[in-house]
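Input: one structure, supplied below.
Missing here: one protein chain of the complex. Every other protein chain is in place.
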Amino acid sequence: MNFGSDTTAPAHPLVLEALARVNSGAEPSYGDDSGAVRVRALLARTFETDDFDFWLVASGTAANALALSCFCPPHASILCHHEAHIQMDERGAPEFFTGGGRLHLLPGEGAKIDFKAFKDYLDYFDPQFVHATPPAAVSLTNLTECGMSYTPDEIARFAQRARAASLAVHLDGARLGNALVRTGASPAEMTWKAGVDVLSLGLTKTGAMGCEIIVLFGKARERFQELRIRAKRAGHMPAKMRYLSAQAEAMLDGGIWLELAAHANRKAGELAVVFADRGLELAWPVEGNEVFVFLPEYDENILKEDGARFYAWPGGSSRFVCSWATTDADIAALRAALSQLKRR
Amino acid sequence: MNFGSDTTAPAHPLVLEALARVNSGAEPSYGDDSGAVRVRALLARTFETDDFDFWLVASGTAANALALSCFCPPHASILCHHEAHIQMDERGAPEFFTGGGRLHLLPGEGAKIDFKAFKDYLDYFDPQFVHATPPAAVSLTNLTECGMSYTPDEIARFAQRARAASLAVHLDGARLGNALVRTGASPAEMTWKAGVDVLSLGLTKTGAMGCEIIVLFGKARERFQELRIRAKRAGHMPAKMRYLSAQAEAMLDGGIWLELAAHANRKAGELAVVFADRGLELAWPVEGNEVFVFLPEYDENILKEDGARFYAWPGGSSRFVCSWATTDADIAALRAALSQLKRR
Amino acid sequence: MNFGSDTTAPAHPLVLEALARVNSGAEPSYGDDSGAVRVRALLARTFETDDFDFWLVASGTAANALALSCFCPPHASILCHHEAHIQMDERGAPEFFTGGGRLHLLPGEGAKIDFKAFKDYLDYFDPQFVHATPPAAVSLTNLTECGMSYTPDEIARFAQRARAASLAVHLDGARLGNALVRTGASPAEMTWKAGVDVLSLGLTKTGAMGCEIIVLFGKARERFQELRIRAKRAGHMPAKMRYLSAQAEAMLDGGIWLELAAHANRKAGELAVVFADRGLELAWPVEGNEVFVFLPEYDENILKEDGARFYAWPGGSSRFVCSWATTDADIAALRAALSQLKRR
Partner (left out) sequence: MNFGSDTTAPAHPLVLEALARVNSGAEPSYGDDSGAVRVRALLARTFETDDFDFWLVASGTAANALALSCFCPPHASILCHHEAHIQMDERGAPEFFTGGGRLHLLPGEGAKIDFKAFKDYLDYFDPQFVHATPPAAVSLTNLTECGMSYTPDEIARFAQRARAASLAVHLDGARLGNALVRTGASPAEMTWKAGVDVLSLGLTKTGAMGCEIIVLFGKARERFQELRIRAKRAGHMPAKMRYLSAQAEAMLDGGIWLELAAHANRKAGELAVVFADRGLELAWPVEGNEVFVFLPEYDENILKEDGARFYAWPGGSSRFVCSWATTDADIAALRAALSQLKRR
């Protein structure tokens, strides 16, 4: 009954099998392993293009910060939602990797950037004014920190306005699989076809051990050598990269990552029903694998004593996250625990 | 017959077994996993002390740069050998993590810092002179980049002088196991007992998949919270840290890491005999798992066509590295390949 | 009729005289000039204490960024108003000098930080949460960017809460003289007596050529050596510092700076009357040497063609700034120009 985070789940067994499969013989280090070739082929199939470069890293913070640092110089800023993960939960990694770049925060419901606020800011900003810090990139998160999803059309709208202002478009896809399943969009539609330049493709929350993929699309590939340099410099070019490749391969092959995301989404849907049956209000619509519910009338502590794991969220709701490992029994146990609670 | 680097070797099977063992159920993320407790206990036994803190990272560059960044402010320098890994092969990671700190390079045979040069520099330097960049730390590497080892007494001599100048003492132990086996010193003798404040304990080259341990000893523990902050900020606090813990556990338990290092050292010794039998000169004495040999009279290309992997090294020698996975057959194959070569 | 900024005014003649006075003979460089001793004595008299250290710099951006960088590590943040000069007009200097620190923006009327928003943020923030970027300092601006002034009591209220959360208190006093004249507070009351740790004392806008003083009070003096180091490293320890000392001396001696600020405030008051006589609304009360007026019904272009200089300000008002050099004729000319304008 652990709904604390999809990061508390183990890796999917296929990932461990993949590790074992590559665990023999010598392999070139630092990204030149034969597995990297297979990952490339799988990414090409997944994104329906060959016009990309990629790099594997072991954490989402590394993926986001490295990706952004290739597009935001020290004297510029990255536009993002004021609740974005890069703002709230990465201890200033973007500032560190960019060498002093800035996050410029924008408002919006459900942690989706309000398009008008975005547009107004770009309309207002004079990039020639040397005293102020101009935007160089925009970072969208899909799923958002409130579990909501952008559609490809919404992404494209931001990307179009961004491009007109010479901004790079970054997509933090720590839970991209969940957003794809929800919207029915293909990976290509949600990314380069919508105008995304650089993607942080998260596989860890989806089911890997620790594997995220930075993908540069189209013209953004010009930054690939810089990306490798920055990865090396930041300690994100580990010697035995075959084990990162193996994780990526296991997740992408046959679209396993989307199956796992679909499972997590389904469980979140079931959780929403559990809450609805108790008459509890959700803070945001469930558009992925996260459920934000107001538990004001119940005793959260008793729920936790019963073994439920979840987090209080800014705004007064409680966050419940499902993963590939969430079972029917987990849902049933929460239903049972809730049913025994008395209203305060 | 791959002697390119110990980084091309796979992980030891015990490591994979350990991963599988922890791969079920929910575990707290970001370093709070139950495995971390077991790693702590194993480190305490290994280093015969409880007066330490530690952090697990996935690459040696991360270990060194994070460790050093806690002890060298942006406006100071780190003394190291001019061939040190942090200088030659980490793409400016120390500069990046310290926010603009400097490496001050010192000479010495076999990539061991010349003690007199070290002492003279400290004697000469006026730390009050605001215009110059003063040393804040010294970084020793054991094994050195030339495969040589410092004894605990040698380390202690540096540490003592360093302490008098308020310098922190860092030990880059990417191949510490090899140095311990060679010198017969205990982990405690080679580190905190000799005055080491902060250690990069490498397990990847020894046999892990990707696992290094930063260990803070004694008074240096004051920097532990800063270390965690810097790790998080640099993307080195991955979500599912149980898999780093599992690797560390597998390697430390029962002293497996030292057994694997001993094997690699033995194979290097055998390799040295192979070279000696052909009358080839070594660039440096073999004091670990690396052999630097001059192959001037032979055709290196033919050797490589025969399948031998090794690297040309600055100074004209060729580097051959053995690992836990080096077999008798590898040694024999090299002997055979060499025996068929003609002198140029 | 130049009301564009107090930065467009020349230096006061006393400043030029002071430069000439020190312009003979040899003087020690880099801050060891004999003038520095006289400046220290004048600062002691001005602030009624000896418990301070100081450093002279040639720009306000340098003063703010250097001051803040001594109190905010790279992995922390500085609380400030969302219209603060350090946020709007210094091209990321705080981020640069801190090595990647962050500005955390707070709301408030007239560019004064809303105390409740400040308090709520500190109440909410958990400094132990390693993933988020904690505040290390608060920066108040007096006069604010909207020309309003904090009283010593208001400053003290912020400082008290800041201290409880271990935050350093910085005062950006680019126009401190104007605030002092307005509130009737003494320099001591507005700074260290109110709990200010570090002050950027601006003299340039007040009448110097280019001279700002960073003052560290009380316990903050521990950072003085670091401040000097950072100044040197940033190119703010020029060789012939006697000329910075001379400017400071000229301005502080006999309280000239306050006289000049009083003149500028008076002229701003007269300007406000001019606007009121035309029935124009002010955006903010005039509490210093700046007037923000709504000119919606007049043709700004014609006013500018008549030779008036002023700036459009965010929010729709126009900013008029008076300085020590503003004359009765300037005020009269603006009155005349306005009177000839027709309403749109």
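Should a chain be cited, it is by its letter among A, B and C, assigned in written order, with residues numbered from 1 in that chain.
Here is the rule we go by: a residue touches a chain if its C-beta (ideal position, glycine included) is under 8 Å from a C-beta of that chain, and two chains touch if they have at least 3 such contacts.
The shown structure was predicted, so the numbers you read here are calculated from the model rather than taken from an experiment.
Residue C:233 is the one among C:81, C:170 or C:233 that touches the chain missing from this view.
The missing chain, though absent from the display, is touched by one residue of C:79, C:93 or C:322; that residue is C:93. Of the candidate positions A:4, A:35, A:60 or A:99, contact with the unshown chain belongs to A:99.
Looking at chain A, the residues touching the absent chain are 30, 74-75, 99-100, 130-131, 225, 228-230, 232-233, 237. By the touch definition given at the top, chain B reaches the unshown chain through residues 74-77, 88-92, 95-96, 98-103, 105, 130-133. Listed for chain C, the residues touching the missing chain in the whole complex are 2, 4-5, 7-11, 13, 16, 19-20, 22-30, 57-63, 65-66, 90-93, 96, 204-205, 209-210, 229, 232-240, 242-243, 309, 325.
FYI, only the chains that are shown with their structure count from here on.
Relative orientation of chain A with respect to chain C corresponds to a rotation of 180°, obtained by superposing CA atoms and rounded to a multiple of 5.
A simple rule picks the central chain: find each chain's mean C-alpha point, then take the one closest to the mean of all protein C-alpha atoms, which gives A. Of all chains, the one whose Cα centroid sits at the greatest distance from that of chain B is C. Where chain A touches chain B, the two copies mostly use the same residue numbers: shared numbers make up over half of all numbers in play.
Chain A and chain C have Cα centroids separated by 42 Å. Averaged C-alpha coordinates give centres for chain A and chain B that are 34 Å from one another. Residue positions of chain C touching 2 or more other chains: 74-75, 99-100, 130-131.
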